[in-house]
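As you look at this complex, bear in mind that one protein chain is not there, while each of the others sits in place.
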Amino acid sequence: MTHLSPARELSAQTIDPMYEWARDLFPVCRSITGAGTRATLAYIRERLPGLRIESIASGAKAFDWTVPDEWNIRDAALFDEAGRRLIDFRASNLHVVGYSEPVDLWLDLEALQPHLYSLPEQPDAIPYITSYYKRRWGFCLTDRQRRALKPGRYRAMIDSSLAPGVLSYGECILPGASSREVLLSSYVCHPSMGNNELSGPVVTLAIARWLASLPERRYSYRIVFIPETIGSIVYLSRNLETMRKRTVAGFVVTCAGDERAYSFMPSRTGETLADRVALHVMRQLPEGFKRYSFLERGSDERQYCSPLADLPVASIMRSKYGTYPEYHTSLDDLSLITQAGLEGSFRVLRDCLTVLEANRHWRAVVPCEPQLGPRGLYPTLSTRESGLQVRDMMNLLAYADGKSDLLQIAETIGVPALRVAEIAKTLAAASLLEDVSPA
Amino acid sequence: MTHLSPARELSAQTIDPMYEWARDLFPVCRSITGAGTRATLAYIRERLPGLRIESIASGAKAFDWTVPDEWNIRDAALFDEAGRRLIDFRASNLHVVGYSEPVDLWLDLEALQPHLYSLPEQPDAIPYITSYYKRRWGFCLTDRQRRALKPGRYRAMIDSSLAPGVLSYGECILPGASSREVLLSSYVCHPSMGNNELSGPVVTLAIARWLASLPERRYSYRIVFIPETIGSIVYLSRNLETMRKRTVAGFVVTCAGDERAYSFMPSRTGETLADRVALHVMRQLPEGFKRYSFLERGSDERQYCSPLADLPVASIMRSKYGTYPEYHTSLDDLSLITQAGLEGSFRVLRDCLTVLEANRHWRAVVPCEPQLGPRGLYPTLSTRESGLQVRDMMNLLAYADGKSDLLQIAETIGVPALRVAEIAKTLAAASLLEDVSPA
Partner (left out) sequence: MTHLSPARELSAQTIDPMYEWARDLFPVCRSITGAGTRATLAYIRERLPGLRIESIASGAKAFDWTVPDEWNIRDAALFDEAGRRLIDFRASNLHVVGYSEPVDLWLDLEALQPHLYSLPEQPDAIPYITSYYKRRWGFCLTDRQRRALKPGRYRAMIDSSLAPGVLSYGECILPGASSREVLLSSYVCHPSMGNNELSGPVVTLAIARWLASLPERRYSYRIVFIPETIGSIVYLSRNLETMRKRTVAGFVVTCAGDERAYSFMPSRTGETLADRVALHVMRQLPEGFKRYSFLERGSDERQYCSPLADLPVASIMRSKYGTYPEYHTSLDDLSLITQAGLEGSFRVLRDCLTVLEANRHWRAVVPCEPQLGPRGLYPTLSTRESGLQVRDMMNLLAYADGKSDLLQIAETIGVPALRVAEIAKTLAAASLLEDVSPA
């Protein structure tokens, strides 16, 4: 879109493989801890060499929270008396309640029922259920499966372990000219789901690769792949002071893969640079976008924007969690997300970051209007397009007071910020604008 | 409604007798000075022992004004030649123009006419007329009575006196933990009228009794019963410096007795704490409310909000003075006001004061979201109501930045301030919020 964005040349490495990455990662059984999440982080690190994987021991304190025991699962099934696997973890890792304690016992249907979870209104969907902070075991199944269970004896077998271990997360810092930084945060803690899990990390990975490929960056970038909630709390407990000092804007990347909608959720105040940039970019989407309230929040912005953290973090999404029927069920699978859906999120996010990089304070150098002609800035061919070009140039010069940032000027003169940025570059090269951005 | 409001237990002493007090006080002939106003103040003091009655001598200066002579009246009538009392002060004290000078003379109908006041468009209403600052005498009568007067001789007799005396008002200071105070102001200067006189003092008396009964008060309360205009000017001339320093919010209580509407009039700027509190409470009225402009003012807010006084005073009313047909006539009688009408005003005012008391600055103690479960704050039974409770708790925590007051947070998260106050108390007890209200 602009020469700040060499994304096209790099699309084979960044954009194109997004869906494939999602397909690779889909079968892995992730949770807030455990081997599946570590495998996912390792997969990302293979594609983003700067990623560091951190491990925090169970029992470690993080503000009001404690890192829980690590959960791992090898197998699970509900057997009938004939030894048939009626419900089989190997078919879908959603069949087991997340953080189920190990169990292997025979019980009759009545005793089994309190351990079964299904959705009568979505009879073909396996619900996604977890119980991180209360010891439980259970199976999730379609309501059709559940209704097919006949009175009788069943063997419930969950070969899991819950024991001291670590919570893992990935962090990639891409240094820029300034130590001031932009935060990108996505989560890796849901098992086999598409929009509400894998879309987030794969779009974030693509963006990270694109950022890493840039010849220069104005800002530094802090990119984190964490388990939701406990992960961001742990991460903030170790980095908050630095992040408060440095963060100019941040985005939670989640639910970024379907094609049904674009969605925006503001930061707590709704007035940070992250909000302004995202709204400016999303207002230009021909498809439009849904605007949610911070009162409808539900992901890691709950931690980033909490009043003592108070980071400028907004959320950019396609169909928001909690608002689409497949959410938190087996129906949120690889068919719900598409390469085009992921690319839409990539483009919005990339444009936001490009605008952030370009969001300088420009000040006119010459009092009064300058002469464009002698500087070769006046189009020699007069067309509708060239007329608009001159108009935008003069409007940028008219508002370049050094106090307004480029984004404000773009909004005032009704021109996309990326176009204003290009014009600013031309005018700066002609010594008509000077960069007076605050340090 | 909250445990700050033990009003229900006290309703027998506070709310229930309001209409009865109005009935007791109705026959008294009040004016801006005189025995009727003193009797009214004495009646109030019997029910509010903290009330001090102050008397300011005629001739005393108050800013641009001078306390006028005291007016008293014993009897008045218009007699026909047969000595019949055609217009009789004993039937209604509205029959005499307020501050009428004494007179006893015979005159024919033509000479009498300039001294008669009636309302052709409301033929059964006696108008309420006064002439405080220009010496006059006159009778007010229904237009039907007036048209029945036949040419002939009449005796006009007004047994009144206008002589140096005092202007009286009542003042009750209820001390609180802070010397910062809330002003409540009502007037006692109209003769037998219901909505535009007695509703104000009886609701204010009930509120004062409720405030006096509270085990603790955050703010001090300055409650005044004064003659309108000259009374508030005299009062301010003696207390303005203190009031400017101490007043956080104030309310003029007037026209508080009918059931037809709730009405709000802002302070001069419309942006004081009094405005914010009253609007928050009144927006929750299922009946809705009428919102007037300060340009439609007409009671003692004219003095309290005058630019050199500049107190944060708004007005809470049922049907506003000047807007209902019975206003300033004999039709504004005890049938216009009702116990339910008075109780509505009481409740709005009580809720405003309760919100004021609870309007603290809360700040989260723990960075990031806290764990509600271990603290027993997570409802054990999951219902729609318990879900809302958790949502409101988390929303309060999300906005508890120590800079916003409780009222702002309540508006932001869309929850009544009194409910937010209860949640805040729970969270403070669990050490999740700390009170950082400015001193």
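Some points to look at:
Labels for the chains are A and B, by order of writing; each one numbers its residues from 1.
The definition used in the following text is that a residue touches a chain if its C-beta (ideal position, glycine included) is under 8 Å from a C-beta of that chain, and two chains touch if they have at least 3 such contacts.
This one's a predicted model, so the numbers in the text were calculated from it and none came from an experiment.
Only one of B:D64, B:E121 or B:E385 touches the absent chain when the whole complex is considered: B:D64. Within the set A:P120, A:P151, A:P286 or A:G373, the residue that contacts the chain not displayed is A:G373.
Interface note: of A:L116, A:M265, A:C352 or A:A400, the residue touching the hidden chain in the full complex is A:A400. Summarising the interface, chain A meets the missing chain with residues 363-364, 366-371, 373, 394-395, 397-402, 413-414. For chain B, the residues in touch with the chain missing from this view are 62-65, 133, 229, 232-233, 236-237, 240, 268, 294-295, 297, 302-303, 305-310.
We take it that only the chains that are shown with their structure count from here on.
One simple way to say how far apart two chains are is to compare their mean CA positions; for chain A and chain B this gives 56 Å.
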